[in-house]
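Take a look at the structure set out below.
Just one protein chain is left out here, and the rest sit where they should.
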Amino acid sequence: MDIKAWLKRINRNRVLFPLGALALLVIVAASLSPHFLTPMNIKNVLSQVSIIAILAAGEACVILTGGIDLSVGAVLAISGSITAVLMKWVGAAIPLAILGGLGAGALAGALNGLMVAWVRIPSFIATLAMMAVARGGTLVLTNGRPVSGFLKSFRAIAGYAGPLPLLFLITFGVYVLWQLALSHTRFGRYVYAVGGNETGTRFVGVNVRRVKLLVFILAGLCAAIGGIMLDARLNAAYPTAGEGYELDAIAAAVLGGVSLSGGVGSLVGTFFGALVMTVLGNILNLLKVGAFYQYIAKGLILAVAAISLSRGIKFAK
Amino acid sequence: MKRLIAVLGTVLLLGALVWAEAPTIAVFISTLKNPYFVTLADGAKAAGEEFGAEVVIYDAQDDAALQLSQVEDAIAAGVDAICINPVHTEALIPAVEKANEAGIPVFSVDRDVLGGERVCYIGTSNVLAAEQGAATLIRYLALAKRELPWRIVILEGIPGASAAVEREEGFKNVFKPLIDGGAIEVVADLTAYFDRAKGYQVMSDILATTTDIDAVIAANDEMILGALEAIKAAGLKVGFPDGILLMGFDAIDDAVAAVKTGELVGTVAQAPYIQGYWGVEAAYRYLVEGWRPPEGTAIYPPTGALFIPTPVAVVTAENVDQVAQITRTPPPLPGTE
Partner (left out) sequence: MGGGNGGRPWVEMRGIHKWFGGVHALKGVDFHVHRGEVVGLIGDNGAGKSTLIKILSGVFPPDKGEILIEGRRVRFRSPKDAKEYGIETVYQELALVDNLDVPANIFLGREPALVGGRGLFALLHKGRMLREARALLERLKVNIGDLTSLAGELSGGQRQTVAIARALYTEPKLLIMDEPTAALAVQETRKVLDLVRKLRERDIGVVFISHTLQEVFAVADRIVILRKGEKVGDLPAAALTVDEAVKLMVGGEGA
């Protein structure tokens, strides 16, 4: 097999580009700032990427099936709030509170899945509705007030396991499991198949509805994990948490090579995509670039990345 | 790829430009979408130029998690002091704690953080500001020689929101003795959720029950401007001396314009510019001159921080033309004269 064919095979799910972009960004960042590769900053970046990356994991799978989930930011908020309320106002034990939050996320995801797969509402609309309901539900639940001041043992979720942030380890674990499920289980195969040719997949007898339902449930679960991690990191749950995160999650997936039309991409790439976005913000902060210039720099770099991504794909074909 | 390198090169240049020996003061703003905080950032930048400190402005876009990340990054980049206008009073406690661990002094600006060590909190007391607004309204009622008792309407903000609670407290501090003495009669005391449309609606509901009203005071300008429209729609007269007297809060542009035309008797102006300016000035003097909040500095009761209150001006017909100047001229920082 010649090298070009080999590269093509490797890049079938477009992981090379985000990896390259990340490598380039890291090299440039390290040469621009002496603070970039310090242990402290590496820990910071790994903590910072965790929440956006976990949202992106769920989002990427929904996009792989050809859908979109606009509710992940709001589901993050409601799950985080439920966990917080259970701990602070109800006095529930920590594992129980966490289960409550995860359950809420899974439920929201299941409702999304039912609306999309059974009622056949386009996912864009169904999850937009869920976004509004979950955000409103959060406000009702918390009365619009933040819930804060959790037990040390809960905050430990945002602590360290050896040199590594626990948040990062959780996210990393989820990614490993998900990537394995995507590339080595029947479920993963059907996720790609539904994204590539939904009708054809249904014709061979695959229960497409169940696949879609599961994908949305998993996205809701990921959002819930993100909400609980955010609670621990901020030591507070607040009703506006996660506003606009759905767009960051979508951007991370797309930068990571996931095609918005479904069927193409991977979680490995998505993870690199999330890292690219986080490192970009981090290096601009380290260089003390003021707010207004940050917007311009970020916008330009993301645009350049997106352009090279689409060019790169054409080249590979 | 070339373009990516070009962009990063530009970023490198920008980085090099701001690289200097002066102390670096990081200023974390909750959101630059709100003009109020843009003015605060302007004040911070002006103080940076005045004192020769390097001021870096971060915009958290109202996202507490993003602001925490920015604080982490600034600490990693080795800034010398932090001024923070937190997105959130509680969610940013971990950020302040991280700065404390790194030995970087923290100054909270406009809004305090509810934990961690802050050198001081530089902000407006909503209670004091509301007292000044209410007192000004009373002065105008007296000047207009209105018959006693004065019948007034109070429009409150979102129930439970800290600004609403504190402003209500300030109004009550002024009105309570007068109510008890029979000089003031409260026609209605209702919430309009800091919202202009709700202000209109609530005011028209009140006018349906009575038009015998001397004055309306609201916890923000949006509500008073809504009420103004409702009163005009009801065909009633507004303004000094013989119309209904209206007092707002925040001095937004629409409200200042209405003060100029005489439709509002006044609106309370906080001074975000001075808050930003004092934040950076205090941080700079703390680092370079060993400035500390002076002996006898009061405690801000809601948060327990040492409180450096910034001045408040009530915008009225008498000073409306100088208001921009007043709120942008920082008086000496307490403890420096």
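The letters A and B name the chains in turn, as written, and every chain counts its residues from 1.
We take it that contacts are C-beta pairs under 8 Å (C-beta built on N, C-alpha and C of every residue); 3 or more make two chains touch, one makes a residue touch a chain.
Everything numeric here is computed off the predicted structure, so don't read it as measured data.
Although it is not drawn, the missing chain touches A when the whole complex is taken into account. Only one of A:Ala156, A:Ala181 or A:Ile296 touches the chain withheld from this view, namely A:Ala181.
Residue-level contact of chain A with the missing chain is found at 9, 12, 181, 184-187, 189-190, 192-193, 195-197, 199-206, 210-211, 214, 263-264.
Definition applied: only the chains that are shown with their structure count from here on.
Within the complex, the chain B residues that touch chain A are 1, 3-5, 7-8, 10-12, 14-15, 18, 24, 26, 29, 32, 41, 54, 56-59, 61-65, 68-70, 72-79, 88-94, 114, 158, 160-161. Chain A makes touch with chain B in their complex at residues 24, 28, 32-33, 35, 38, 40-41, 44, 47-48, 51, 143-146, 148-149, 158, 230, 233-236, 238, 240-241, 243-244, 281-294, 297, 300-301, 304-305, 308.
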